[in-house]
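The other protein chains are all here in position, but one chain of the complex has been omitted.
Presenting subunit A:
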Amino acid sequence: GFEQTAAEEVQEKLGSASRISRDRGKIYFEVPARSLPQVHRLRSVDNLFVVVQEFKDYQFKENKEDALKDLEDLVKKLPWTDPLKVWELNNSLKKKKTKRKKHNLQSPASRGKLSDGGVEGGADQSNTNDQEDCAQNPVAVEPTGGQDTESPQGVMSRNGVEEEEEDNEQSDVKVEAQAGSESGTKAGDSQTGEAEAKVLRFRVTCNRAGDKHSFTSNEAARDFGGAVQEHFQWKADMTNFDVEVLLNIHNNEVVVGIALTEESLHRRNITHFGPTTLRSTLAYGMLRLCDPQPTDIIVDPMCGTGAIPIEGAAEWPYCYHIAGDNNPQAVKRAANNINSLLRKNESKDSSTALGVPLDVVQWDICNLPLRTGSVDIVVTDMPFGKRIGSKRKNWDLYPACLMEMGRICTPGTGRAVLLTQDKKCFAKALSRVGHIWRRAQTVWVNVGGLHAAVYLLRRTSERAEHTGAFW
């Protein structure tokens, strides 16, 4: 849902224009390979891939066997050399960071590092759209020139969709079975120099969408993987792989890529998870939507673990961010996450030391202890019916929230960015407060398998006298 935001960030930070794929959640752009470190620092993306080749209009044979045979034959014709060089370069970048063990990605309790990597907090539900066959969700980079790493390399990054089914094994198991059992070699080896290993381990991940294909993503991954194994003489290994090959099929658009990220970036700032911790990339997208200006006061009045204000303070340090919640656990977690951030800040650069523009308060969203008109931006993840609270509570909560948020927000210039799954309830509540809030934009996103919406609202010029004036 935030492809446009990601494209803007890429333009701003890397100076490259992006193409937004029809396949949701991906953007493609080209940058020189030496920009790879900056690409990794993008805040609106979850995964990065380097594109091996892209086919805009691939003609699939109708017969399943023929179609799959074509995919197999494709492998030896693909221009692997340059993308693999980018992959190697990427590995050397990864080594410079603290070496970390390749986790089994099913450990939700693992602590993430506060610096660039985030830990995948357990498996999320896959998208159950019956037209889509999703085994993984990576992204790609598109190489252009045919020289070495100096030539401009394209990058595609993906955001917005939380189908991080990292442990969906279906296609991977088949690849592994075909190449022979590899279970004996799993432990230990993965930590030693990946680039130096003569025989690389790999897996193929296939995403397929469209109703005209005669095969499934599993079958494609299996056969493509078999051909990759033949061609490179690599070993198939679904958990301890060095190279993750992506095969993305969206109707007639086919993209082959190699993964450049192994863990999702999206939980990067959070060490203490709560029951519904928001992804940093989604928090970033929401914040960008409201276009924060220096000196803006930005409040998240239902902050949970504080994902949004923490992302805010990191990327918009010239604004002031306040996190608040009524729940003592949430407040405690938010405060802990902020302290972790402070400690990280201190160790990095002691001269510009302390002042992180971020604070935590315990309060009641329906009765905020904030002065009228004192806040420029309200950004929050409203309680979803399914995860926290219930739909019936939302019915009462939403209008009350919108009123209070309207009161504390600066008339005329104030804005709010609100994420909710309960769109019906929200729309109804919004219709009652038309004199304070106007809908400016809506972004449709997918949060842990739930279809949600992000609403950008603008505060009208109507003033509130004091507490209770709107009631």
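The rule is short, and it goes like this: a residue touches a chain if its C-beta (ideal position, glycine included) is under 8 Å from a C-beta of that chain, and two chains touch if they have at least 3 such contacts; residues count from 1.
Note that in this section contacts and distances are computed from a predicted model.
Enquirer: Not counting the visible chains, the remaining one has a UniProt entry; which protein name from "Multifunctional methyltransferase subunit TRM112-like protein", "Eukaryotic translation initiation factor 6", "Cell cycle control protein" or "N-acetyltransferase domain-containing protein" does it give?
Expert: UniProt lists the chain that is not shown as "Multifunctional methyltransferase subunit TRM112-like protein".
Enquirer: Among A:61, A:371, A:393 or A:428, which one touches the chain that has been omitted from the display?
Expert: Looking across A:61, A:371, A:393 or A:428, the contact with the absent chain belongs to A:371.
Enquirer: Which residue, A:87, A:284 or A:320, contacts the hidden chain when the whole complex is considered?
Expert: A:320
Enquirer: Looking at the whole complex, which of A:91, A:214, A:340 or A:362 touches the chain that is not displayed?
Expert: A:362
Enquirer: Over the whole complex, note the residues of subunit A touching the chain we left out.
Expert: 297, 320, 322, 326, 331, 335, 353-357, 359-364, 367-371, 374-375, 465-467
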